[in-house]
Each structure stands twice: as structure tokens, then as C-alpha cells.
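Single-structure report; data block below.
Every protein chain but one is kept in place in this view of the complex.
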Amino acid sequence: MPQRNYRDPLHNIISLDESLPDDRLIVDLIDCAEFQRLRRIKQLGLAMLTYQGAEHSRFTHSLGVMHLMTRALGLLSAQCKITSQARITGRAGALLHDLGHGPFSHVMEKVFNFHHEDWSRRIILDESTEVNQVLRAHDKTLPKQTGGLFDHSYKPDYIAQLVSSQLDCDRMDYLLRDSLMTGAKYGVYDLEWVLHTLRIDELNDRIYVEAKGLYAVEEYLHARYYMFRQVYFHRTLRSAEAVLVAALTRARHLMIDGKLNFYLGSAIEKMMAGSEVTTQEYLSLDDTDVTFFMKQWMDEPDPVLSDLCRRFVHRKLFKAADFVLSAEQAQALVDDARAGAEQEGFDPNYYVIVDRAADVPFYGYYSPAEADARKLIYVENPRGGISEISEVSEVVRAMRGYRIDRICYPVELSAVVTAALSKFDNAPS
Amino acid sequence: MPQRNYRDPLHNIISLDESLPDDRLIVDLIDCAEFQRLRRIKQLGLAMLTYQGAEHSRFTHSLGVMHLMTRALGLLSAQCKITSQARITGRAGALLHDLGHGPFSHVMEKVFNFHHEDWSRRIILDESTEVNQVLRAHDKTLPKQTGGLFDHSYKPDYIAQLVSSQLDCDRMDYLLRDSLMTGAKYGVYDLEWVLHTLRIDELNDRIYVEAKGLYAVEEYLHARYYMFRQVYFHRTLRSAEAVLVAALTRARHLMIDGKLNFYLGSAIEKMMAGSEVTTQEYLSLDDTDVTFFMKQWMDEPDPVLSDLCRRFVHRKLFKAADFVLSAEQAQALVDDARAGAEQEGFDPNYYVIVDRAADVPFYGYYSPAEADARKLIYVENPRGGISEISEVSEVVRAMRGYRIDRICYPVELSAVVTAALSKFDNAPS
Amino acid sequence: MPQRNYRDPLHNIISLDESLPDDRLIVDLIDCAEFQRLRRIKQLGLAMLTYQGAEHSRFTHSLGVMHLMTRALGLLSAQCKITSQARITGRAGALLHDLGHGPFSHVMEKVFNFHHEDWSRRIILDESTEVNQVLRAHDKTLPKQTGGLFDHSYKPDYIAQLVSSQLDCDRMDYLLRDSLMTGAKYGVYDLEWVLHTLRIDELNDRIYVEAKGLYAVEEYLHARYYMFRQVYFHRTLRSAEAVLVAALTRARHLMIDGKLNFYLGSAIEKMMAGSEVTTQEYLSLDDTDVTFFMKQWMDEPDPVLSDLCRRFVHRKLFKAADFVLSAEQAQALVDDARAGAEQEGFDPNYYVIVDRAADVPFYGYYSPAEADARKLIYVENPRGGISEISEVSEVVRAMRGYRIDRICYPVELSAVVTAALSKFDNAPS
Partner (left out) sequence: MPQRNYRDPLHNIISLDESLPDDRLIVDLIDCAEFQRLRRIKQLGLAMLTYQGAEHSRFTHSLGVMHLMTRALGLLSAQCKITSQARITGRAGALLHDLGHGPFSHVMEKVFNFHHEDWSRRIILDESTEVNQVLRAHDKTLPKQTGGLFDHSYKPDYIAQLVSSQLDCDRMDYLLRDSLMTGAKYGVYDLEWVLHTLRIDELNDRIYVEAKGLYAVEEYLHARYYMFRQVYFHRTLRSAEAVLVAALTRARHLMIDGKLNFYLGSAIEKMMAGSEVTTQEYLSLDDTDVTFFMKQWMDEPDPVLSDLCRRFVHRKLFKAADFVLSAEQAQALVDDARAGAEQEGFDPNYYVIVDRAADVPFYGYYSPAEADARKLIYVENPRGGISEISEVSEVVRAMRGYRIDRICYPVELSAVVTAALSKFDNAPS
């Protein structure tokens, strides 16, 4: 029995039996260059600058998602027939869902304006990639099927829901993993109970949770809520991203103006220039490139770029202050802070950065109003029917998001920002 | 009470109270550029290619060592007066002990022939570094004192033993941390019991362990033994290092011959050229640079270099076979394999690599014969005296190292190596 | 350094240094017969009939509460002077707070109508007990001081709050411990962060939590909420208590009528007869006696008593159905069920039992309206002042209790109860 056993800090052993064709496919996908690349992309981007233990990669997380998918499908199969085609598509999709991430997971998306999900699909469908070839060798239709999970064109949809919805294997893994690695205990919930109470509603082609699992799902949503507030939207993390975004934006402008000394005829150059990149070019980029350039650019002659890079590399990050103001007030505040920054000799385009909770990729709140109905969470209600969870749970209804705005700035501008905030009776917090 | 709380996957909260001068010093040292650099050096080098979770950095580990040192000193202070000077020196030394590590922790030491401990001392003593300045600002003599821990010139020596000996805070942290992160459970031992049974033998200026802690120390040595065999000397990890060392060596030779296209006027160039580097140049290097160059060199014209880099980046590593032979037999085997490789068109200098257990930095065996007496482990014996542990414990005496030799080679040479081994009745394992 | 180290599944090592007078006192208190008795009283009463792992005793829990008290006082002492008298009183109180519990923790309180807190005070103040003698030997006033913690006559009150309030060391320990032992993960919260953010408001003599601890306290309250619903108010646990209460009540009536064959001239006899018991008599009772009598009474001639005891000993417990009805409807339902039971030959006084959430000792909801202001939870608000937590946290406001009523009955009466419930459109759940 040739086995591939991956040891995992969260799931202990992730075991694949290479004598089974499906497990063999998963092993071959793991060995593809595009999947190995995920070792070089940190799961939580710059979070390790706040929670130093958060150094884990998308590779590790993706293995975990596949493992949870395998377990969920195994448990669900005891109550409902799931075709072997659906099973392997779901497992491949779970493994490959993050393939399209760029350096530091979400930072590049903001600067270069793309969505990693689109890249994940493109990499799977592009015949030049190893993953495409491996999928095709197993079953010609598999690249298209797997890609279909990401735009919900695949049927049955409950497989897609397990890969991507408000209660999917992706979130189930990352809440626990990020909690373990950050050392913050907020993301812990009762995974085993959630898995054991998952059910398939065949009539409506959706996943739901048995009545006795309601409390565990409420706890899972609490876990998300706290992880969002304490980790994913942490001030230091978000200010680190602000510095990195500012530096990349500055470098881009300098390059376009022909004033950047050091760069390469590489994918990053093309992306900065706004040119199209090929799949292979896109895949050549990972955290290493961005970190390497930030280190090199500390020596660029442009004082703004070198200053921003130094702050980033040596972790002298921006400060951040939260405020809750009307749209007009917020604009007035920002105008005020920008004017003050200019007076102090700081270019406000790079040194006064506004950040909004809703911009955070791991947005923490579950809201039935905002999402696609297929992605909501359904539970068995006391009458034996199936309802969207906020109809059943007062606790879920109470967990509402609210608008947090935030202003990021270098410590040298503390007086300026404090003065601006004080006009609106907001102390920096 | 201004607090700096670091959350840690292993120790939970590492709390520093900035109103206390000593804690304030530790905070300032953490914020130094040289310490922040450790975020970019993986604790276990290439182990994440075998145990994918092993992505943690020297930064995280070093905080943990400082934390254990603080705890150990707190517990020991209840039984013996330790001066405040000794306490802060010990804590600073624990924090900074790994400052001199190069990219991927140990790989560069082998290629460029240096010891990281020497660099740690040099960085602490060099007045151009931030850590030196911060130490001096606290107490002019502190750089010298702290540096003295690494060559055991500092007195009392028991402080140095807590930083660096066979039972030090460094190993106490890394066994548990590496165990947690790899997901291999072999490194777990009873840390709390070890800490609670540590004692100071003032007469002989050394650390020892109370009689009732003997079992916990035996277990700690077992943990080392298994971690060595299952993690630190894992075939895949060691073969990954072989590939990286081969690639760097090839690049070096190409550069000296003027045949390397892409490199920079940087520290790595100087090191490859064999020139002296300044402290700042040395510090500019971390994992990022090496990974970046490996990725770039995949496109070099030299077929050996580009092939080795491709194997490294896409994780198509060498295979490895263990053998137990006499020195002459081993030489004959290697000669045989090298000749076979040459015939198959592989340059044996880069494709047939010999690896020895004793070369592994985390050498797993405790041996009273080999080490400096100040670094051995002492325990209270049944008669109330203090003995070196192997005099008291049959279990420790039984844990002897033995010579493992290993040959690493690309999969294309499997037939060649199998044939060579078979002459000595050794099957590849 | 003579040490007493208790190993604990939750806190690992609880270390006491017998060379320190305060620790020596704690050791001596632990060794008292009254404290050793707590080994024979299960922390969660009959919960082990639902969560089989919940077999831990009040002894183990009480050690944990003392340990948390020691840690909390240590952390608080860094910011505020706490007298050594207050420290030892707090620690003794934390250790001894459960001394007055009777068999199966809360069951006897219901049958014999007393409060364990009153017995805890009485045992501490009664000069015939070993704990009283040990406390007095340390400091003549200590029994009175320690007793004063339980009726909040002790000053400073913040010490009493750490022993008994909505955020006390008692709850901090039991949520985590009960969670670990039951295997239900609902009670997990971030203990370390709560401890590290506790503060003393000296002006108002109360404990509060720093702003950055708000989320951890919210999570702690969620933990209570879920543990209440999933463990403390679990249907099987409550129905087991119903059976035990019914059996004890029956035995009492039989004894008074002279129809009970087997009993002893012991404390339990006096309590059943409604006579006063001495402190020593009260202390002679623990879980053993009740279990022993239940086993013996299986052979009593009275068919009701022997039947109830058999159900209890062999775990053939009652069923339970929840309902939400107006007071009149509830009364009508119960009357209906009782009439049906009678028709089926079951005495409704012993076979139709009504249970209410508010009767549960570990009542799960935090409600600012219901409690003594000194026992509420206070947090630093965004303006730097101190507020009661529900003023600051929407999440806490949303966690409201609601009225759950429940009817417990033997499986033989299922049809009767289902019919009764159906009149009110309530299915048994």
C-alpha cells in the first residue's frame, strides 16, 4: 500500500493511498509546479508582522482544505449517494482553489486590480500548466468541471458550496489554522460537530446543518467575527499593507516615468506597466519577488520609494486610527489630514491612506442580505424544515457588521492626524 | 501599564511590560532591523519541503527562547540569588543567539564555510548595528557581556549554559516548536517538569536537574533523538539541501569563470567570490535572496545550473539511499556511483552527493565523550550528589549515535546507484 | 526548596513552595479532611451520564480556582498594591469556596432546600473543622475574613469579585475544565488574554477589563451561553436529576411513614427527617452515600422507589420535552400529563417532573438587570472610562436568556405526553 502521508500541525495526518486512482490524482496535482508555488505565498499576507507565528503558506492551507473536503464527502456519503465524479471534482477544486493567489495573497489584487479566483480558473483551464495536464490525463473533462466550481456552473451545486460558500471547507480550515498559527484563540470552534451535522438537501441541491448542529455553526460564525476583528482587520496588519501598497504604487509611477533604476524584464515589470501577462508570467511571481524588490528599492534614489521600502523591511510601519463618521465628515477629515501631511512635507498620496473594513478580503460578518442565496448557511429549523440561519438564530442576527473607517499614516504625522480627528471629537484609538 | 503581548503558537502569550527597564530593553532589541531580519530566515531551512508546516522563522523561535529564559530565571531565582545584571544578560543572549544565521539557517554555512555563532557575536559587538546601540544605551558593557555568553567567557557560566548547552532554552524551545509545526509528535516532552526541576549548583557554577526531574530529562533526550532521525536528518530534507548546495556551488564556479549572467553587486556576489563582507552586507542576505536567485537561474544558459535550480524550485528533489559501510567500502561505492553518473552524462560533482549524520547541525545524540564538560547535562543522583546524566541513567547510555552515511542522486541515476549499492549487499532504502 | 507540585489536566503544574508561609497554608488546607472530601463530590453532578468524561470532582476544580486566583493576583499586583493579607484571604477563599457542596453538587440542595454557600461559610467558621483550625493557626482573623468573601462583607471587594462574580476565577476554571472533560468544545475561550487584561478600579473597588480585552470577555460569555445550552441544561442530564430527585423524595416520604427498610442512623436519615444536622454530620455525606443507597433501594418493597432506583442505577432515564407556553397553558399541559400518567398507573408526583432553565444552578445568561451590581462585568469603554459590559457590547446585549420549560417523564408515558403537547401544537423535541 504505497502511502503519501502529510503531517499537518492542524489535522495531524493527511493520508493519501497512491494505489487508488483518485488519491493518485491528488498526489500528482500536489507535485505540480503551480501547486508547489503556493509554498512561497503566505496565507495571511503580512499578518506575521503582527502575529509573528502567522508564517504559514497557501500550500499548507490548501492541503488542509482538500483534507476537510475528503472528510466531509465521506461523512455525507453515508446518507446520500454522491457520484465518484462529483467526489474527485470536489476534492480537486478544494485543493486548487487558491492557485491564482498573487504575492502576499491579497495585496497585489488591490494594486493591480484583479481577482485571484479568475486566475485560479485560468490556471486550471490553460493547457500549458502542469495541473491542467494532470487533470486532463485523469479525465478530459476534469479541468472544465473543476473550473466550474468557482463560477457555480458545476452541478450538483452542493459540491461547489463545500468549496466556496459561507460555510465551506476553505473557511473551516483557515479559521482553525490561522487561530493556531497566530496564537490568537478566537478562531476555535467545534469542527468535528459541524462536520458530523452537515447534511445534503437533495431537493434544493444545497448543504444544510442538522438542528443539533445549530450551536456549533453559531460558534463558527462567532469565530469568524472575532478573527476578523482581532486578526484580519488588525490595525498593524492593515497599516503594513498600506505601506506595501504605497511602495508598489510609487514604484509603478516611477517606472512609468522612467525613474526606477532597478527592475527586471519580468512579470512584475509588465504588471506595473499595465500590460497583459501570460499565465506562466503570472505564475512566476510570489512573495519572494516582492520582498526582494522591496529590499533592493531601499537603495533607490527616489526618497519616497526608499523611505517606504525601509519602513516595510525594518517594520517601522504606519500608525492607524479608526473613526466613525458620515461620508461628508470622513471626506473632510481626510482632506484635512492630507493638507496637514503636505505641509509637513509628506506626499499624501503615499502617506495618508484610507482603509475600510468592507475592503478586507476575509470580511467577517455573515449577512444574508449581501450574498448569493446559494452561498448562505442553511439549518434544520425546530419544525423539521430548512431555513436560512439568521431566520432561526437571534445570535446570528445580532452579529452585524458596521462601517469601520481607518486612516493610516507615519508616526511623524501623529500630531496632524490627531488634530484632524479632534475636530470631529474622535480621539485616535 | 504599557504592555507588549506577543501571541505565540507554542507559548501562548509572551508578555513584556514596557514600564520595566529590562522588558523595555527586550522590546527595543526586538524592534531592531537585525532582529526583524530573522523573520526572513526559516528556522528549519528546507524542512518545509518534507514537513510542509515547518514554515516558521528564527524570529518566532528566538522570541520563544527569550521567553523560556525569562521563565527559567524566574523559577531559579526562588532558590538562589541571581543578579539583575546576569538576568538581563541571559535574556538578551537568549533573544539574540541566532542573529548570525544566514539564508536557510545552515545551508550557507556549508557552502561558504562559516559559523553562525561567530556572526552572532560580531553583530552584537559591531557598533554599526542597531542591536549594539540599543544594548550600549542600556549599559555600556552589555554588548561585551552578551557576546561573552557565546564563547563561555561570561561568568557565572550557568547563565551561558541556559543559553547554550545540551539542556538549554534554545533546544527546549525548538524541540517543541518544530514538533508542533512539522506535525511530527516526536519532539514532545514535559517542558514544565524540566523547568520546575532545574537547579543551580553554585559551588561548581552549573545547572543541574533535581532527582525527580530525571525522567523528564530522559524523555527530552528521547525527543531529540527521534526528532533528529525523523525530521532533522530526514532523507528528503537532506536531499533538498544537497540540491541547493550543488546549485550554489555551480553558480559560484560559473561566476568565478565569468559565465554567470545574472547576479548583483551584492553580498552574495562577494561571498561567492570569496571576498570579505561587512556586517551590513552579511545582514542584507536572507532566504529571499537565495530563493530569488534560484528562480532567476532557472533561465541561465548553463544546463547544470538551470537544471539544479528547476529541481529545487519545483521540488523535483534528489533521491537518497542510506548505507552502513567501512570507510574503504564507502569510498569504493561513491567512486562507483560517480563513474556511473559520468557515463550517464551527469557531472558527479553536482549529482552525486555524500551526506553524513555527523554533518547535521542539530546532531541528535547526547554523548558525554564529545562535548565540552560545561555543556553536559547534570542531575542529582540517588545519593544526593550531582552526576553527569549518563552515569545515572542506563536509558541515556543506550541512546548512542551511529554512523549513517547517505548518497543523494537524481532519480535518473537510480539504476546506477542501485547497482553500486548491490555490490555491497545494500538495497536502497 | 520543598515543593508540592500538583499535575492538572487543565493547568499542567500547580506549584506550591512549602518554604513560603502562604503556600504552606494552602498545602495544609488541601490536606484537611473537609477539603479531601471534595474528591468524592462530582463537579458536574450527573453530567457524566450524558458526557461520560465529566467525571471530575470539586477537589480538582477547587485546586484550579486557587491556581487562577494566584495567577490573577500576581498579574494585578504589577499595577496596583495588594496587601499580603488580601492575597492570602483571596487564595484561601478561592480554594475553599465549594467546601459546602453536598452529594452530586446541586441535587441535594433542591431536595433538602439549602444553599451550599451557606455551608461553605459554616464549615470555615465552625471551630470543630480542620480547615478552621488551620486558618486560625495562620492568623486568628482568617476564618472570619475568608467567610466574609462569600457574603461580600470583606473589603476590598475586588478580592471577593475574583472569587464570586460574573467574571470570577470559579467560572474561568469551570468553563475550560468542563469543556475539556465533557469533550464539548463550547466552553473554550481565551483565558490568558482575559487574565492579562484584568485591571483594578481602586476608586470604585472593583475589577474591570481593559478595552483590548473586550473581545475575549465577549467570547467568555459566549462560552458560558453555549455550555449552558449544550451541557448544564442538557435534557439527559436534567432528566437524570429528575429521576434522582424523585427517588430521594419518595424515600423521604416512605421513611417518614415508617415504610423504608434500609437506612442508617446517619446524616442522610436526619436530613430526610427534616432534623438539624451538625457540621460533622453534613460533612459525612458525599456522592458515595447517595449512590450506595440508590443501589440498596433497588431491593426495597415499595415499587415506586425500587423502580426509580433501578432507572437511575442502570441509566434508564426519563425522557424530556421542551415547550414554550404561557403560564396558564403550561399549567394546563402539566395537569393533562399528570392525569394521563395517573390513568397509566404512574404516580405523577414522581413520574411527571417539570424543569425550568432558571432553576439550573449554572444559569448561562449574563443579565445586568438581575444581578448585584458588584457582581457585574465592567470594561474600559472607548472613551477611557469604565462601563458595565452590556452598555458597550451589542453582542452581549443580544445574548438574552429566554424561558425554557421542560417536562420529564418515563418512556412508558411518551404517548400521553405527546398527546398533551399536541393540543398546544408542540411536538416533543
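By written order: A, B and C. Residues from 1 in each chain.
Criterion: a contact is a pair of C-beta atoms (placed from the backbone, for glycine too) under 8 Å apart; a residue touches a chain by one contact, two chains touch by 3 or more.
Since the structure is predicted, the reported quantities are computational estimates derived from the model, not experimental observations.
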item: Residue of B:Cys169, B:Ala184, B:Val243 or B:Cys309 in touch with the missing chain, whole complex considered; value: B:Ala184
item: Residue in contact with the excluded chain [from C:Arg39, C:His115 or C:Lys155]; value: C:Arg39
item: Touch with the omitted chain, as defined above, among A:Asp17, A:Glu117 or A:Asp139; value: A:Asp17
item: Candidates C:Ala92, C:Leu135, C:Met181 or C:Cys309 - the one touching the absent chain; value: C:Met181
item: Residues from chain C at the interface with the omitted partner, ascending; value: 6-9, 12-13, 31, 33, 36, 39-40, 48-49, 51-53, 55-57, 59-60, 63, 180-184, 284, 288-289, 291-292, 295, 313-315
item: For chain A, residues in touch with the removed chain; value: 1, 3, 5, 12-13, 15, 17, 78-79, 192-193, 196
item: Where the unshown chain meets chain B, residue by residue; value: 184-186, 188-190, 192-193, 215, 218-219, 222, 226, 229-230, 382-383, 394-395, 397-400, 427, 429
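As a convention for this text, only the chains that are shown with their structure count from here on.
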item: Chain at the geometric heart of the assembly (C-alpha centres); value: A
item: Chain centre separation in whole Å, for chain C relative to chain A (CA means); value: 43
item: Shared-contact residues (touching 2 or more other chains) in chain A; value: 184
